[in-house]
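The complex is shown incomplete by one protein chain, all other protein chains being positioned as in the whole.
And now, subunit A:
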């Protein structure tokens, strides 16, 4: 008993807080729970991200740690659903989230998974101002939530080293995306809480290309994430960018 009390007294960690974070981490990482839509989309997102990074930096995905030596930033990291795979592939990963409560949750899970990831409660703008630089920036499903996409993407571009790679996904703006992302995902399937998305903030692929160019980046690739209701899974598509889609752009060397 005394040992336990002593340990608790010396530690700065509050056991009740840890229990709360554990519950939140369990929630983030439960493939069948609240974040199921993200878990379902994740293999598709990872396929795109890993192939783009491997192609851009000449890495072999068959190697044990193909992304070794690459410094990578995930903006809006949440519970670490993208950070952990990137760390597993050998990248040195910084995970940033503007929601403070996500940080200890993501830290706890990474520690339990035996992964070393630098999680920070901060924003892209603050990191850019502090002079942080990365080989790759992951900017997944964030841009449709920010107030000023142009300023936000300029900060993302600043965060890249010359020759760096920027992966950005978002949702297209058209009647189909309204039906799928708002009516379907929020109202019918209840995959996402109502009000998660504001349809007017959705961005068409051409608009995003213009925004990326405006931020000083060269868009090099774009693909759709397409949900198949029969196989109940997502796949990448060259042609169908009508709802969810992803882009790759590089910073000129």
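Keep this in mind: a contact is a pair of C-beta atoms (placed from the backbone, for glycine too) under 8 Å apart; a residue touches a chain by one contact, two chains touch by 3 or more; residues count from 1.
One rule holds in what follows: contacts and distances are computed from a predicted model.
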Protein name as given in UniProt for the chain not displayed, "Polymer-forming cytoskeletal protein", "Energy-coupling factor transporter ATP-binding protein EcfA2", "Rhodanese domain-containing protein" or "FAD-dependent oxidoreductase": "FAD-dependent oxidoreductase"
Touching the absent chain when the full complex is considered, from A:114, A:131 or A:193: A:114
Contacting the left-out chain in the complete assembly, out of A:20, A:39, A:121 or A:201: A:39
Residue numbers in subunit A that touch the chain omitted from display: 31-32, 39, 42-43, 46-47, 50, 61-65, 84-90, 109, 112-115
